[in-house]
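Excluded from the complex is one protein chain; the other protein chains are retained at their positions.
Letters A, B and C name the chains as they come in the text, with residue numbers starting at 1 for each one.
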Amino acid sequence: MKEFSSEIIVRGFHIDVFGHTNNARYLEFLEIARWDALKPLIENGFFAKRNLGFVVVNINISYQNPSFINDVLIVKTQIKKINNKSTIVHQQVFNKKTNNPICYADVTFVLMNLETRKAIVIDNEIRSVFENL
Amino acid sequence: MKEFSSEIIVRGFHIDVFGHTNNARYLEFLEIARWDALKPLIENGFFAKRNLGFVVVNINISYQNPSFINDVLIVKTQIKKINNKSTIVHQQVFNKKTNNPICYADVTFVLMNLETRKAIVIDNEIRSVFENL
Amino acid sequence: MKEFSSEIIVRGFHIDVFGHTNNARYLEFLEIARWDALKPLIENGFFAKRNLGFVVVNINISYQNPSFINDVLIVKTQIKKINNKSTIVHQQVFNKKTNNPICYADVTFVLMNLETRKAIVIDNEIRSVFENL
Partner (left out) sequence: MKEFSSEIIVRGFHIDVFGHTNNARYLEFLEIARWDALKPLIENGFFAKRNLGFVVVNINISYQNPSFINDVLIVKTQIKKINNKSTIVHQQVFNKKTNNPICYADVTFVLMNLETRKAIVIDNEIRSVFENL
């Protein structure tokens, strides 16, 4: 399972009353990076053909250091564990210039059948697609 | 045409790098206030039955004074002008405590037929509903 | 330790491409509710006098059910545990009408001395203030 890397610039509207990037904005950054990582599968219609959607069921995020306006952040995204019905993605955010760790998160999602609205079992085909990402 | 009044509290995540409410966040505040004003029409299904959706085509917003965390803002919303195909809503934002003007905007929207994706002519029935809001 | 209750209405801009409230927006809702709970201490200058700021170090949020436009959400906020240097707040979000659980989170924060930029030990005075909130 490859590690994907996304680059994000901190903007004035990401900053909050404390003068640093607001904690909710990091979830937007993580979402950008996950889409980047899954882009090939989304673009070739892998999930659409199977009528599957991603549903995030848990995010466990630890904030290590603040980031500030014009900081360039690197988000590293990697699949950490594939369970029976859920998958855990590990994401780490660094400051590109200083290499300082900013935050890291485990994001757990399920694949939902968009008709039945139920989480499906992750079969070998999907598992293999994730493993070869 | 009645004037509607909405109350909004400025939160830490509304503040940006300049220490005051970010200009984009005011558009969220204005959207909250417009939904509050149109609530009776939305809830009784007036637009849904006609398969009509609101599409904002222009926002002209002037920023007068900054607002800060924990400020309580009053947004006043009133229909200003009903044209052949478009309607202009005038919205003003004040600081509740000091009465200082914060910003004001003219928001122009059309009613779109959700099937044809075209703006409809605002007929007398709709005009009268807007006038009696 | 009392349980605080905040009411939040889901707006059109909280909704994302999946038609339900975006996961990052819930962190904004949780932040609103925490400020509401701490309002008495903020307004009487308790933290400002001690030159202390809140720094969130971890958020562990589980998403249970989606919420949709115009849903009224109740956020319940309660201090769960006070450690030597950190405090854990437990927050639960419900749909007011259906009582359906939407999400819950443990939010861990430290109190930072704004001069030294270090987390302080939570002494008995602060502990007692939190316990009597």
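Everything that follows uses one rule, which is that contacts are C-beta pairs under 8 Å (C-beta built on N, C-alpha and C of every residue); 3 or more make two chains touch, one makes a residue touch a chain.
Keep in mind that this is a model prediction, so the values were computed, not measured.
Enquirer: Return the single residue from C:Leu52, C:Ile69, C:Leu114 or C:Leu133 that touches the missing chain.
Expert: Touching the chain that is not displayed is residue C:Ile69.
Enquirer: Suppose we count only contacts with the excluded chain; which residues of chain C make the list?
Expert: On the side of chain C, residues 12-13, 15-19, 22, 24, 69 touch the unshown chain.
Enquirer: At which residues does chain B meet the chain that is not included here?
Expert: With respect to the unshown chain, the touching residues of chain B are 18, 23-25, 27-28, 31, 53, 55-63.
Enquirer: Contact with the hidden chain only, please: which chain A residues?
Expert: Interface residues of chain A facing the absent chain: 9, 11-13, 28, 31-32, 35, 42, 70.
FYI, only the chains that are shown with their structure count from here on.
Enquirer: Report the chain whose mean Cα position is at the greatest distance from that of chain A.
Expert: Greatest centre separation from chain A goes to chain B.
Enquirer: Among the chain pairs here, which one is joined by the most contacts?
Expert: Comparing chain pairs, contacts are most numerous for A-C.
Enquirer: Which chain's mean C-alpha position is nearest the mean C-alpha position of the whole protein set?
Expert: C
Enquirer: Any idea how many Å lie between the Cα centroids of chain A and chain B?
Expert: Measuring from centre to centre gives 34 Å for this pair.
Enquirer: In angstrom, rounded to a whole number, how far apart do the mean CA points of chain A and chain C lie?
Expert: 23
Enquirer: Could you list which residues of chain A touch at least two other chains?
Expert: Each of 18, 24-25 in chain A touches at least two other chains.
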